Every structure is written in structure tokens, then in C-alpha cells.
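Left out: one protein chain. Kept in place: all the others.
Order of writing sets the chain letters: A and B. Residues in each chain are counted from 1.
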Amino acid sequence: MKVELVEIKKYFGPVRANDGVSMTVEPGTIHGLLGENGAGKTTLMKCLSGYLHPDGGKILIDGRPVAFASPAEAIGHGIGMLHQDPLDFPQMRVLDNFLLAFDDRLMPDRREGLRLLRELGRRFHFDLDPDAEVGRLTVGERQQLEILRLLALGARVIILDEPTTGISAPQKAQLFETLRLLAEEEGRSVIFVSHKLEEVETLCDRVTVLRQGKVAGEAEKPFSVDRLVEMMFGRSLPPPTRPPVPLGPPVLEVEDLTVASYRLAVEGASLEVRAGEVIGLAGLEGSGQRLFMRACAGLERVTAGRIVVDGRDLTGAPYRRFLEAGVAYLPAGRLEEGLIPGLTLTEHFALVEREGPFLIDWKAAREQALERIRHYNIVGRPETTVEALSGGNQQRVLLALLPHGLRLLLLEHPTRGLDVESANWVWQQLLARREEGTAILFISADLDELLERADRIVVFFAGRMMEPLVAEQTTVEQLGYLIGGKTTKTQRARRFSL
Amino acid sequence: MEIEFLVQTLSSLVAAASPVVLASIGETISEKSGVINLSLDGSIALSAMTGFAVAFTTGSVWLGMLAAMAVGALMALVVAFASITLRLEQVAVGFVLAMLGLELADFLGNPFVRKPGPSVPHWPIPYLSEVPILGPILFDQNLVVYLSFLAVVVTWWWIYKTQPGLKLQGVGERPESAFARGVNVNRLRYIYTVVGGALVGLAGASYSLSIKLGWSHRHTFGIGWIALAIVIFGGWDPWRVAAGSYLFGLLKALGSILQRNPAFANVPTQIFSSAPFALMIFALLLISSEGVDRLLALLPPRVARRIDRAIRGRPPGGLGRPFVQE
Partner (left out) sequence: MGPRVKDILLGLLPILLALLFTTGILLAVGASPWEAYRSILEGAFESPEKVADVVAACVPLILCGVGMCITFIAGQWNVGIEGQIILGAIFATWAARNLPWPRVPILTTMLLLGMLGGALWGFLAGLLKVYGKVHEIFGGLGLNYAAQGLAIWLIFNPWKPADGATMSGTDPFPDPAWMPRLGHLRVAPLAVILALLSVVVVYFLLRGTRWGLELKALGKNFRSAFLLGVPSTPRLLTAFAACGALAGLAGAIRCSARYGRMIPEISGGQGYLSLLVALLAGYRPQWVPLIALFFAALGVGSPRLELDLHLDSSLGGVLEASVVLAVMLVGGLRALLARRRAQVGMEEAA
């Protein structure tokens, strides 16, 4: 099945997410869609799979024009999409998730469904327990379930949106194996959406590069990496620079910490972080890194062990005490857990002035907001409400809200969903804070980010915290295997030599 | 003698609980699809009044029941329109509708206050009603009571055993994923909210035509709020919701037994009639408080997880959240 996208246009208000994009996907190939965050890749794929209605342009299947009113119609034409966050039902069981996709009849045919699930699973070597609750699976397994669902519905073009974020190296290898099988042996088309060059390079036959909503170029295998980089960014990227900062005394000492939720327990975790140090926390989603980080902010109940901040034992203390001790926590959901939609920038800045007087001087607050807006290059006015800002500007506001002279800064996915420029800006701001003696702990699913930005990396697997790695001496492959719970030979050797 | 008294008490308990069962099952259905219908108290009052008024005027109990169901469905339709199409805050709209329903019932029901009228005929099921003990408790009742049994069983079967039921769960859990599977999320939500509303209307009719015959000012006395609390108490599971309804019935029955005890002669009757409501709310407190978390944390995780699952349920993931297609 040959798919052609002709001059697709999709606008969101003033933003031209897709501005006349054309691409052709040949049957039996793996077609890469490359571009940095915000280039319009996901929008284009949502247009192709029926989630969005393009504002202009045509979609042709084997030369015939089609239009999809919904994802169901797209899958009816054989086009299915696997989203970055798998669109499944975490509270329901695997088999029910699978069965839910099928046509209306009164009674679901559980036996037939089970047979189909098993058969497809065997073909691709997926081992899914039909009775398991989906929320308990790893992201990789949830992807597998979604792939099986799309295949069972007869998908002949399968779109995968950034599928390697949040899965381990072995799962990634297995995924690539599956995709090759689908394309080469079964003649299906795979569209692989990614912002990671080396993945596209190893996997894809052809690649279309998007930049700012437009096609920046196309290439065939074998690829010239320099050409791709130039197409993606319009220039060659300078290597990230990071001036070294002398490390200070320990800021955070965690000893033998045990934190438990119903899902998972982190047991016996110990870590010492010194002033000015940057520590990356790695692991698949739900491996315990978030639990650990939230415990360090006083947001989880600690059952055993100690947390010492700046020499003060804060074990079991409430979040406020941590705040007062100079700990700040920046969660991933910017509008859910960071900012307050409906409140203006001025109100945000006034709100975090914790020592401010009981009566608010709104005129002075506005002045101060203007000053911060200038200083942090925020595109907005003091009266703008935060939900009206773009993602990048929201992240700037969040950083502007952080008090100065922090001891410890905890960040969850600090650059998720940002374009490269915004992400670089964020890291500049963060790293500058090291000079005030702030230690930084951050969670990221992006292995490159971990290796580039952290001094040391701590990998979590199934609630177990591993020995910290020195970032400079670690490779992407090693990290990928550790995340999947396997130690590589070099890693094992190094541990013995220590 | 003792046994006879017990059977009699249980039999009247089962009958008295039937409106609560119907209303809380109706609410369970609409909340399973993701819509909170907070108008229950007003819906029940208005449908109880309508049911009685229609039955009184036409002489047909069945027409009365149908009219009551239509009223409940109509109220639910307003909730559905406001929350699904207009994306208004469901709690706000529901609350205002609850008040509107009460006032409307009072206004329109004025000519029917304390008039004797028809009632749902007693209808023992042949053979089954003669089974010792269980027979008189469960099968020597009227049609409304049987309908309340049926509502529980059918609702459970529909949600957990059928294909449309899977979709219902999906729409309530994560509407985006349901949409991705070709489910028309908003249409299903409309349908289930209205169907749930019709059951709530039936609950109203069973009040005025079967349990507490006739119509008067504040006739249904806050039962809608209790039904809403029971849905939470029952963790959105039909069987446990039904169990919660009978527990509430038990509390009320205990109240009236205590009331007859001479030791409590000084206590005004109003206390006995409102105490079960307060108790039910505090039962809700008991299962949702952090204290329970602390207790569970002392147990081994595996056991704690089981107990946790047994005493409380998770609300549907998409409850109260409108679905917006990009």
C-alpha cells in the first residue's frame, strides 16, 4: 500500500504546525520522519491517522484520495498509529484492552480474542499476560500490545511516534526487529517518527526531514549524518559546552532510604550529592526514580532510612520544611503541577514571594513581574494568564518562579516537549545556578540528555537503585542496557576493578 | 417467633432499600461512562411527584412509572448536554438542577399532597416465594423491588461481560483511547447518562408508588445524596453499590427498632430519621481517610493491596472530565 501526503496544511491559531508538507511512503519500507521537537512531525502523523483534520492538502492511498473523519476510519483504510504515550486503558486488563477494539456485538468472543492475541504474540515474540492489568506493564509492553491491536485490525501502514522514549535497550532492539519483520517479510509500511539521528540511521530505508512545519529535505539509505543534521537544524550544532564548577560540601545525603507505594518500593537507596553537582536519574517509567525524587522533596512517606539536607535531618518532615531548607521541586506537567491556569504572571510572581507582606502592593508586583519577564525573555505581559503562553515560555516562567540561593533543585523531565533551542536555554539557566552552590537532580528519559548534562547518573530498575555512573565514562549502549536491568560486560568488569 | 420477626424485618428492609438500589445503580451507570449526575436528589423528588401525579390522574401505576422514568431521563439529559456538549462544570450544573428539581416538585406537586392514590400491586412470585426464609424476604414483594434486583444483575453483566460494556468502561476510563478505537465517546456518554437517569426516575416512582405512598413536602428526604455517597462507598461496582444500599437500609431499620425501645422515648423521632444519613457519610469517611492508609501500610503489601481493593474502588479515570477531540 502506497501512501502519499500532498501539501498537508494544519494550523493551530497563528502557529503553522504543518505548512504544505508532502511525502510518499512506499510499501514494504521503513520510512523515517525526522525533525526536532516542535517541527510538526506528530501533527502530520495525526492528520494521516485520522486524529486531526488537515486544514488543507490531500491524502492518497494507492493513488486514490481519502479523507478520515476519525482514527477508526483511518484504521479501516489500513492506517494505524502508535502514540508516544500508548493510548490504552491502564486500569483494564490486557485481553479487555485488546477486545475493546473490535466491532459491536453483544458478547465479546474471549476465546477467539485470546487465540488471536497469542498467535500474533508468538509471531513477534511478544510475551504478554492476557490477565495482567495494563497499568502494571512497562511502556515497552504497552507498545507491543498496541502494535498487536493495530495488526489485528488489519493495519498495513503503522506509524510509531517516538517509540524509543522510555523503553530499555533490549526492548528497543526487539522493537526494531519487529519493525523490520513487518516491513521486509510482511510487506507493510512503517513510518518511524523520531528526533534521534542514530535510530533513523540504523533503522530506516528512506527519511523525510521536517523543520518548522515544512519539508527540509529527503534522503535515501545510506545516510550522510552531516546532511541530516543540517536539514534538521539548518546548521551544524555546536557541541554543548559546560564550564566546570568546583564541587562544594554535601547538600543532600540519603542513607538507606525505603519509600513504598502500592505499585513499587524503592529500598535501601543511598546517595550523596555535593553542592554544584548535577545528577541524572535514569530508568524506565515507574522504576522508582520518581518515587526517590519525590521523597527527596518531602512528598512521599519514608518508611526507613534518612534524608539529610544541608546537614539537617529532614526525614519524615513535610514538604514545607524542605522548601524552607532550600529544596525546590519542578514536576513534569507544566500546567498540571507547575503553573496555575487562570492566574496572571503578576499573580504568579506575587504568590511565590513567601516572605511578602499580608497586604499585596499590586503596583509593585506588576513592576517586579515586568522585570522578571525581561530578564527571562518571556513572551508575554504581566496580565497574561499562563495557559496562553507557549510550552517553552511556560518553562521559562517556571524557572523564573524558582527562588535564588537554592540548595537542591529537583527536576522531572526538564526539557520534555521543548525544541532544541529552548532546551539549551533551559540548561544554560540551570547550570548557571550551580555557581550559587545549587545541586541539581533531574529525571530524564532522553539518554543523550543524561549523558550530556549530568556529572553522575543513577539508574533505577524495578525499584533498585544502582551504583552511580560517571557520565563521561559511560556510553549510550551501556545506559540502555542498565535501564533494561542488564549489566554489560564492561560494566561488570569495572565493578570488579573497583 | 424470633425468626418470624427477623424475616419480616429483612423483607421490609429489602423493599425499603429498593429506591436506593435503583438510584445508586443508575448513578453508577452514568459515572462509569464518565459523567457525574449530581442532580439525583432533585431528580428523585421530581420523578416521585410526577409518578404519583400521573398514576393518580390516570389511575395507571404503570403510566406513572413510565412518566417518572421520563422525568429522570430528562433531568439527566440536561446534565449530559451541559457537561458533554457545553463542557460546563458537572458538579455545579448538577447541584443547581438538584435544587431546581426539589422546588419544582414542591410547586407542581402541591395539588397532590397527602392524597391517597394507587400503588404498585404486591406480587409474590409463585413457588419461589414459598421457599422458607429466603422466599418471603426476596420473592414476596412487588414488581419495583424485583426490578431493583434485576437492575443490579443486568448492570453488572452489561459492564463486565458484554462488548458494549467494555466500551462503556473504556469511555469512562480514558475517553481518548476509546476514541482511538472508533468509539463515539460523546454519544455513548449521552446514552448512558440518560439510561442512568431513567433508573433514577424509577427510583423516584418506587418511592411514591411502592415504599412511602403518595406525595408530600420533602417526601424523598435527601435520598439522592445518599445514593451518590453509596456509589463512592461501593467503589463504582454494582454488587458493592447494592450492598451499600442495603447497609443503609439496615441502618434505617435499626433506627426505627431503637426508636420503639422505651429507653429512647425522650429522643425526638427526627433524630432517628436523620441519623442514618450522618452515619452513612461517616462510613464514607472511614474508607477514604488517610488513617486507613496508615493501617494498611502496617500489613504486608500483598495483603494490604487485597484489602484496599476489597474496601474501596478507584473512580473511572475520566470521571467528570469532558472529552475534547483535538
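The rule we apply is simple: a residue touches a chain if its C-beta (ideal position, glycine included) is under 8 Å from a C-beta of that chain, and two chains touch if they have at least 3 such contacts.
Quantities reported herein were computed from a predicted structural model and do not represent experimental measurements.
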{"item": "Contact residue for the chain not shown (choose from B:I191, B:A275 or B:A304)", "value": "B:A275"}
{"item": "Touching residue (missing chain; options A:E337, A:E421 or A:E477)", "value": "A:E337"}
{"item": "Residue, one of B:L128, B:V154 or B:V267, that touches the chain absent here", "value": "B:V267"}
{"item": "Among A:F102, A:F126, A:Y329 or A:F442, the residue in touch with the chain that has been omitted", "value": "A:Y329"}
{"item": "Hidden partner interface residues of subunit A, rising order", "value": "9, 11-13, 55-56, 319-320, 323, 329, 331, 335-343, 347-348, 350-352, 354, 356-360, 362, 401"}
{"item": "Absent chain, residues of subunit B that touch it", "value": "38, 82, 85-88, 91-93, 95-97, 99-100, 102-104, 106-111, 222, 225, 228-229, 232, 266-268, 270-271, 274-275, 277-278, 280-282, 284-285, 288-290"}
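The definition used in the following text is that only the chains that are shown with their structure count from here on.
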{"item": "Complex contact set, residues of subunit A against subunit B", "value": "46, 51-52, 70-73, 75, 83, 87-92, 96, 99-102, 104-108, 260, 262, 265, 301, 303"}
{"item": "Footprint of subunit A on subunit B - complex, ascending", "value": "161-164, 166-167, 169-170, 173-174, 176-183, 297, 301, 304-305, 308, 314, 317, 325-326"}
